[in-house]
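Apart from one protein chain that is not included, each protein chain of the complex appears where it belongs.
So, chain A:
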């Protein structure tokens, strides 16, 4: 059952009762309540935090409800949601990722108690506010630290992403993801988690990235598409000293790197709760160098770089156990999922414009499923 938390009054920067009372007003944060013994923490200002916006369907499993919506319409869907208001949803594909973000926050708060450089998870959904109570009950049930949400009642949430200075947007709806990418916001589509899920760490956040068209632009991928893998390797070797242009998720890797450095500064390099991976079809022998040189020139790196020279990514990812893997090709996203890794699709670049047969089928499935 939901409990009303008494410890939640906080100030916004522009709502103090009067000048002198402001300081004590802000301390009201920590009013305790027997049912929630943990101290209630204040959310960071959006511009200071690394904001991760998640839709309700990727944070939680709403398959059953989605089916009701598709088969019986909005009214039945909302009626069902309200009737089952006290039943929490199960975890969705982004759930382990969000839990890991919170683990990092806990460590960051220990080391830098005054800092607002934290992950801030915002629930961004175009669901109706009628589902609001069930969503909040579910957040409480799973003890997630999500204090901000936008339930836009059917309107596009894209504008709100900008208002929250969103660094990464995860959604089940590929159209919204595309829109976000067009607005310059890192975004990826998530799908039902794999049947057999690889166990992931609860204390160390692991994020894996594909290289081309994810961290880097798709310029080299065009060569690959047009002329095949060997030509791609050749071309990359020849241009290894030319920097690649940046891709949609470069900024997110950068944010992770910034947080990592905060741990290193406190002597926690070995024990860092964030670990990043580059998992690319590039080959270490030839095309890999260009990728690494580019990253270095950006002042970025990943903890591990895995050059598969075209080999399937699934097995490698199974060993790494990332909470999330970003790739621009559905082929790799599916391959990862088959072996238990939660993968997210970044619909960016040339891989999307000339869809392979498999991708076209996936698009058809997506558009029939896309509702919220």
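In this section, a residue touches a chain if its C-beta (ideal position, glycine included) is under 8 Å from a C-beta of that chain, and two chains touch if they have at least 3 such contacts; residues count from 1.
Everything below uses one rule, namely that contacts and distances are computed from a predicted model.
Of the candidates "Exocyst subunit Exo70 family protein", "Nicastrin", "Cytosolic 5'-nucleotidase 1A-like" or "serine C-palmitoyltransferase", the chain left out of this view carries the UniProt protein name "Cytosolic 5'-nucleotidase 1A-like". Residue in contact with the omitted chain (choice from A:90, A:153, A:228 or A:315): A:153.
Remark: the omitted chain is touched by one listed residue; of A:66, A:140, A:204 or A:268 this is A:140. Interface with the hidden chain, as seen from chain A, comprises residues 2-18, 20-21, 24-25, 28, 31, 40, 42-43, 45-46, 74-75, 78, 128-130, 132-133, 136-137, 139-140, 146-155, 159-160, 162-164.
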